[in-house]
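Selected chains from the complex are presented in situ; the others are not included.
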Amino acid sequence: MQLATATWPEVEAYLATCTGIVVPIGSTEQHGPNGLIGTDALCAEAVARGVGEATGALVAPTLSIGMAEHHMAFPGTITLKPSTLVALIGDVVGALAEHGFDRFLFVNGHGGNIPSLNAAFYEVHAARRATRPEAPGLRMRIANWFLGPAVGRLAAELYGDNEGSHATPSEVSLTQHLLPEHIKPATFSGPAPRGSFHDRHDVRRRFPDGRMGSDPSLSRPEHGARLLDTAVGEIAEAWHRLLAED
Amino acid sequence: MQLATATWPEVEAYLATCTGIVVPIGSTEQHGPNGLIGTDALCAEAVARGVGEATGALVAPTLSIGMAEHHMAFPGTITLKPSTLVALIGDVVGALAEHGFDRFLFVNGHGGNIPSLNAAFYEVHAARRATRPEAPGLRMRIANWFLGPAVGRLAAELYGDNEGSHATPSEVSLTQHLLPEHIKPATFSGPAPRGSFHDRHDVRRRFPDGRMGSDPSLSRPEHGARLLDTAVGEIAEAWHRLLAED
Amino acid sequence: MQLATATWPEVEAYLATCTGIVVPIGSTEQHGPNGLIGTDALCAEAVARGVGEATGALVAPTLSIGMAEHHMAFPGTITLKPSTLVALIGDVVGALAEHGFDRFLFVNGHGGNIPSLNAAFYEVHAARRATRPEAPGLRMRIANWFLGPAVGRLAAELYGDNEGSHATPSEVSLTQHLLPEHIKPATFSGPAPRGSFHDRHDVRRRFPDGRMGSDPSLSRPEHGARLLDTAVGEIAEAWHRLLAED
Amino acid sequence: MQLATATWPEVEAYLATCTGIVVPIGSTEQHGPNGLIGTDALCAEAVARGVGEATGALVAPTLSIGMAEHHMAFPGTITLKPSTLVALIGDVVGALAEHGFDRFLFVNGHGGNIPSLNAAFYEVHAARRATRPEAPGLRMRIANWFLGPAVGRLAAELYGDNEGSHATPSEVSLTQHLLPEHIKPATFSGPAPRGSFHDRHDVRRRFPDGRMGSDPSLSRPEHGARLLDTAVGEIAEAWHRLLAED
């Protein structure tokens, strides 16, 4: 069930049976010459909804904008400051906790969100300690769909070293599967540069077309279908583990 | 064009011709017994995308969670504090301004967002004054689809006094048109209480099922189609006026 | 009774009979060639004190500085960032609530304050939800003296279209009535430009002397006396309605 | 000249001759059984206006609400959090600096404001370092009227040990001089307890009627007149020194 298409009495009924919720979070940022700017949000949303269908988990609206400061030298990228993202996550968790939700699985599509998510979780814990010291604890976990071991194996099988670390053929394939009408021509060749970086200027300088060690020309919609299934499978398991936690 | 399904080179090309952008913003909050929790976001998104198709405007990802503190006594409602929403809007505008966007039309689906949006606009102006005093100004406008005069006339024609102020038949019709598979049975009768309120407890006390002066049992998908067309039409004009502004 | 000239035992006695308070809020900003920079604060204060005298309401000290970012290209304007104003309002309400006040009527003299006031009210509600979830709700309302229907009718009668939207003859008349020794010569002629604006540069460009569609040369102290009476009358009614609210 | 009763062209003219401004700041807090809640604001305002008249200094609107957390156990006290007061001062100074003001004399009526004022000054310096590193520095000074040496000598002459540290006969006398119609009966006798304190509960416990080591029954309006003159005199000198600073 998606929260967006539920009514409040339906949520009330759900809460009587389960106090967990899945929250997809992505990013709106450059994904190379043929990757969609919404890639991370689209992928996280698709995986989260798949998990919802597979498990009955309630799925919150997608947080489409994340922390993408390092991609800001490419037009179209939107970023939240980490402090804003921390506040946003804190408000979302706080509001849901008010209704009785206490187990949160953030299905994440973007590595840049991880520090802010983790920071936000402890900011939430600290705020509860200050205001409701005796309230039961909240369980907040991140499931990075693109870092799951099964997804990793499949990506390695499909692309080997050409998977890279940003604008990867995996994530581009997944969006091609979701939105075949938005498959863009890949007019570049070969893998992109690799390596680390610091700020947005440095990213643009080192990775002039936005790809990082990846060859998204290898992307295929049918790969996307397999990757989606695999990701949904392993995150559904994470969901069950979260619910089963003592 | 939607930002989420564009590539960064496509955005670069768009910016060479137009520095305006449409940003849909909604809310995730109770909408009465048969209204979807995502109503305000779904409506704003549909209207914004319609405007994008009608005018060629670039459409940003939907900000699905707004300021809904007053609905927090109903399960499923998520709210941002006004200060968080102000920070969020500021970051989004700031990032887009970095790329050269300078005209922002927020297509809004929720009255509760209006103060925070307006506060955010001046927070942005103040920040630019502090940091880039000579930079050209940013134009930020709100288009509330549900408050447009033509939409108002159509709603009055369709529902008269039963339109009410929250969980209205207009917005429910619009979501019925968008998502016919999510039409919920309306098992109540007659209009809801009317009047003002202060906090969430008071809202729940005065409006026990979440409707405010509205009769969403009158909602019909075909009304939604007409309302959508009407809203798109009048907001497309607002877009053109914004672009034409001296 | 004014809070500033009361003793704490007098406030304690007042609270035993009434838990409402009137809070005047204005702005310190340019008001055209002959309007006083303190116009909005002076007017709000005079109206609020009039309401206090008419009804026995306790009147808090005037918040003289508001959100006037858009007037910052004129010397003498002072502005708070919306976020600062939100924090200020939150602290003032929070402190008064601590003593038992729970009905707040903000008598406002400046349109630019409205978004921040409304944002602040929900910020207060959110903070109480977090820290004192069971505490009774606070009722916070804005009474914009210059937007009341009776004041509007009188301004229309006196000035017709020359009332305009900023540095209006109404508010200038009111200050002329209050401070006849500070009546300034009006050395301009005719109405000012009209229209919308975005940031301070744009305001200065479009409205070079600070008037917006208004002709404050029409101001007269005796108009101010009538406007004050009218505003006090309609806001006194708003006060009674607020106290009577269920 | 008071900023509130000036027009913007008058401020523009003033700035051509002087870039200094006087800002009165007080507090809204209990002042014992017969002291006015607005004492600190009323005194600071009167002294600041006196300085303005004596020297031609421009005088900003009074910041009537300060940091009075420790008095919050007495009805009627309003306090800003230090962080709010720091933000408020920062905005006020920042706005005025925008117009060219660069010497600020805060005429202060309340000891509890001093830390926040000093913190704010460095917050302003830090913000300017970040955003306008080459801009000329701002000079911000506090003149505590009640701590001036001449005022101290006069208070000692008038009240000796009965001056105390809060709700003092000096400040009460000054308000009696300003507002003879608000002289309250003093129905207590003898000096109040002395000593330090920590939070509001502790203040109420140690100083049950709000006086701290003071005997405000000694207050007389004619003392207030002398104190006002004396304070104006020594702060006028501080103003001249500030303007003369290299």
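Letters are used for the chains, namely A, B, C and D, taken in the order the chains are written, and counting of residues starts over at 1 for each.
The rule is short, and it goes like this: a residue touches a chain if its C-beta (ideal position, glycine included) is under 8 Å from a C-beta of that chain, and two chains touch if they have at least 3 such contacts.
Keep in mind that what you see is a predicted model, and the values were worked out from it rather than measured.
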{"item": "Homo-oligomer size of the whole complex, from 4 visible chains", "value": "6"}
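In this section, only the chains that are shown with their structure count from here on.
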{"item": "C-alpha-based rotation, chain C on chain D, 0 to 180 degrees, nearest 5", "value": "180"}
{"item": "Rounded Å distance, chain B centre to chain D centre (Cα mean)", "value": "46"}
{"item": "Averaged-CA centre spacing for the pair chain B and chain A, given as whole angstrom", "value": "24"}
{"item": "Residues of chain D whose C-beta touches two or more other chains", "value": "98"}
{"item": "Pairs of chains in contact (touch as defined earlier), listed by label", "value": "A-B, A-C, B-C, B-D, C-D"}
{"item": "Of chain C, residues touching chain A in the complex", "value": "129-131"}
{"item": "Of chain C, residues touching chain D in the complex", "value": "2-12, 15, 28, 30-38, 41-42, 60-65, 72, 74-81, 83-84, 87-88, 90-92, 95-96, 98-100, 179, 182, 184, 210"}
{"item": "Chain B residues touching chain C - in the complex, by the definition given at the top", "value": "67, 69-70, 72, 79, 81-83, 86, 112, 114-120, 122-123, 125-126, 128-129, 136-140, 198-202"}
